[in-house]
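With one protein chain withheld, the remaining protein chains of the complex are depicted in position.
Here the chain labels run A, B and C in written order, and each chain numbers its own residues starting at 1.
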């Protein structure tokens, strides 16, 4: 039986690799999930049949309980809550990592000294695990708006964080060198958990996706570290794959915001979001009705819809899909321009539109749509703000200067659906609202888009 | 010292990986070579410092001698001979693999039985090694035209090949199970070497690139097999990388010819090349002079040059570059359309044009140029034939039906430089020569292109 | 082992390179499902949890920690895989 174990590990690793490989394209992605599940099943079987494992009751019970919690978590979660879901799921995984590390530690504390390397690996694993756990919980809280989603900054914050981190590391080293000092261990855990919290509170809600990606990467590294400590290659491989994934996604997001990791992690970005609406309200703002918008839309040859976080908040994706159907029927060419960091998670908009049955061929990326913009008749901005803010391109002094944007302002005419003149996450004023070719459609995205769609379906009614 | 060895192996493997990674783009490619060399140096040092190694004299001598042969081989080789060079270099590497296997085998023959696995691995390694060696030599001979470059086919060929292969495998298994039967070993080696020859002679000269890529892949697998036998992970990694590389290149080529591996390896393709010029010579062929060509070219707004094997044969790349310079000076937009299997090696044309200082931004791929063709004023075909043969697209019964081509015939007017009406490698008649918008420029590519370039530089003279 | 086992480092490096290559190729369209897929895969730590909970002569403490770990990891992997699949189910081609 045991002879099977190493090959199970190899097969599982290969399946995880195939899983990510197939993830590269929608047509094969589901096969990818299949492969991932199969790999996981193999890994678990491999672990269960291992000769060391003798007592199964607790394991079975825990797995059943876990499934009982996990299934509803997956099925009842609305698509708009995906980012939170990912965060909380991370918290669970990371907690597991931490606890395993703890159990291992206590074994070593009472066995004879296992050698520095194993213990260093264990400590490293626990730091990443426990830190990721609390950090993910805070991220969840911010995304779910249980906690204030804007950055929480206080004087001397960095000193406090540094102190806590240092303390944790010092104790970790002491334990690595002499694991028998068990009384230090709880202190170590508490400090790390605390550090996880401190790490995330100064980060604004909309930066959570980047944080989550980084935490994903940490969770991966933690798994690898565990692999090193337990001498388990499967853990090493799976961990390395996750580590790479989270890291790359974080890098992509930072690029898409023209910001550095440092700025995201320590910048206290978005802290000012609330107070940020510039007073220059002498500038004229043209506002329009759903009816007028509908009229212009149906007479357009080409329309680009630019969704943003607001579409997610308003859960407007289905109405947007209706709008798309109605316009397509009238022979209008409708495309959706998706900014890499639109919404609150990479690919957020794509998922929502997919949920509402918008075929993914209609979704185009920033680099592909911008050159076409000048030929576009109407750009319809639905709850997007920072990601279409021309200031990022034109005003070097702007808070988001240099962030690549979807150049909606270059379209022949622009409609903007939002509830007020207030700023986006970055809290910077958006000049596009004052352009001569821009008309504002004030209101909740869902209702407004619904009204326009009605108009187009010849239903009349709506806002006016 | 020995503690360093495993880490040297890790570092070397990583460097080989980086080497291939950086190879992906011209701007980083040379760094890639650097990394590869460094990795190789590390690997060699790691091998030399290993405690088992005690006698260095022979090693040093052999390495010096090898360098003395290798350096001139690399420096004196004309670029047009790259395919041959690769083939012969393979032969050397593969021979090394085979000989190492042999030496290992004799060790096992006189030690006590090392266990099936090692011996199977060794036999597998030797089969691939020796086979690749002779096969590469034949490929070299064909490309260098020391051997008839067309496919050599005789009745019952497959039976003979199968018999030889079978014999080799049977003896291999006998030796794997009982290595002490040393008298069988030479027989085994001879059969494998013979099989290598038989494998390649039925394959036409122009298919050698595919063969070479496959042999590259075999050489890689042989190295991996050796790694398994000697328990050397560096060999396993490097071998796997090469195996993958050769395999993918072969697949790409087959796709670009719309042919299967089987067809390439056993199809006896190109065997008929000589006799193939269709008798339908009642069709009119328009031929033109360098002067006329020059006139049309300089009055064109856009020109696409389509080089083929003929440019390599004639070593015309420098003249082609002159032509490009002259036309660019006159404000003509000149692009080079490169078919993936133009010439006698993947990327053959790119290297030749690069040698002649044509900037690589001017080189475009098949898929990118074909849509533009109808807007192109002049397509200038220089020694290309099969790769621009419209029959592949229009005539399902053609020998190259379904092979993707560069659709030169869709350009407003077409010039074809070649020496005669004879067919290309595939030996199929090419209707493009009889099109109303085609003019033939008969002559050696180098002279003809030179003459046109002269005309354009206002030098006069040339062919007429 | 008191020192780092080079074999592990070897595997880690290869896997890391591979991960970077693979993720770079994932279309932005799928970044959300990708995140939850990798999140699910990270739950492979469950194998560690199983070993700790089930192994011969595990202390009560170890059993408790291990059991909680198994539970948490299970939640992570079950919900992770299911939500990923739920998301992907929604991506449709035109006319399908």
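Rule of thumb we're sticking to: a contact is a pair of C-beta atoms (placed from the backbone, for glycine too) under 8 Å apart; a residue touches a chain by one contact, two chains touch by 3 or more.
Computed from a predicted model, the values in this text were never measured in an experiment.
S.K.: Which of these, B:96, B:147, B:313 or B:401, touches the one chain of the complex that we don't see?
M.R.: The single option touching the absent chain is B:96.
S.K.: Which listed residue (B:11, B:82, B:265 or B:311) would be found touching the missing chain in the intact complex?
M.R.: B:82
S.K.: Have a look at B:207, B:242 or B:455 and name the one touching the chain we're not showing.
M.R.: B:242
S.K.: Which chain A residues touch the hidden chain?
M.R.: So the residues of chain A touching the unseen chain are 6-7, 9-10, 13-14, 17, 21, 233, 237.
S.K.: Counting contacts across the full complex, list the positions on chain B that touch the omitted chain.
M.R.: On the side of chain B, residues 12-13, 16-17, 19-21, 23-26, 29-30, 32-33, 36-37, 39-40, 43-44, 46-48, 50, 52-56, 58-59, 61-63, 65-67, 69-71, 73-75, 77, 79, 82, 85-86, 89-90, 92-93, 95-97, 99-100, 102-104, 106-107, 114-118, 212-213, 216, 219-220, 222-224, 226-228, 230-246, 248-249, 252, 338, 340, 345-348, 350-351, 354-355, 357, 359-363, 365 touch the unshown chain.
S.K.: Which parts of chain C face the unshown chain closely enough to count as touching?
M.R.: Touch with the absent chain occurs at residues 7, 10-11, 14-15, 17-18, 21-22, 25.
Basically, only the chains that are shown with their structure count from here on.
S.K.: Round to the nearest whole Å and give the separation of the Cα centres of chain B and chain C.
M.R.: Whole-Å distance between the two chain centres: 42.
S.K.: If you average the CA atoms of chain A and of chain C, how far apart do the two points sit, in angstrom?
M.R.: Chain centroid spacing, chain A to chain C, equals 17 Å.
S.K.: Can you tell me which residues of chain B touch two or more of the remaining chains?
M.R.: Answer for chain B, listing residues that touch two or more other chains: there are none.
S.K.: Hey, what residues on chain C touch two or more of the other chains?
M.R.: 7
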